[in-house]
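Mind looking over this structure? Questions follow.
Here the complex is missing a single protein chain, while all its other protein chains stay put.
Let's look at subunit A:
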Amino acid sequence: MTEKGRIVKMVSQDQEEFEVEYGVATMSTLIANVLQDVSEETTTVPIPNVNAQVLAKVIEYCRYHYEAKRIDQSEEDIERWNKDFMKVDNKTLFNILIAASFLDIADLLDLGCKTVAGMIKDKSVEQIRELFCIEGDFTEEQEAKMREENNWGSEMSQENNAAQ
């Protein structure tokens, strides 16, 4: 295989071209599969449902992680980089998630999902509504009833003291 030095051209939805090293591009399982099925001269891969802004972010991720693996970057550094990388607005974050799922980049999908999960954790229902611009449509009674049913937190501490 002449993978070294091989360049893959990724074309975004809005027709912007990105030149990416083979090793970086094939961090996407989708692209790796596509490139396996075509002749070696083919270097252009259209990514029809990812726009340039998001694709640039995704490539940035792949490039960093490709390099990090090559130079054996410490786990703490990678973690810190990931954290900074995920500091984007919600819309971008969701689009990255969709792109990662489409391009089949498991690690990025995982990172994105954990980031969203982290945003939800330790927040109240009202805070989550605000965060994701959700207007509740339950009546107060319905909500109170549901809260009652979900009330394990306090239940658990009571259970602890009662010997089963």
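Everything below uses one rule, namely that contacts are C-beta pairs under 8 Å (C-beta built on N, C-alpha and C of every residue); 3 or more make two chains touch, one makes a residue touch a chain; residues count from 1.
Basically, contacts and distances are computed from a predicted model.
From the set "Iron permease FTR1 family protein", "F-box domain-containing protein", "F-box only protein 9" or "E3 ubiquitin ligase complex SCF subunit sconC", the protein name that UniProt assigns to the chain left out of the figure is "F-box domain-containing protein". Contact with the chain not shown here comes from a single listed residue; of A:Gln13, A:Thr43, A:Gln73 or A:Ser101, that residue is A:Ser101. Listed by residue number, the positions of subunit A touching the unshown chain are 90-91, 94-95, 97-98, 101, 109-110, 113-114, 116-117, 120-121, 123-125, 128-129, 132-138, 143, 146-147, 149-150, 152-153, 155-157, 159-161, 163-164.
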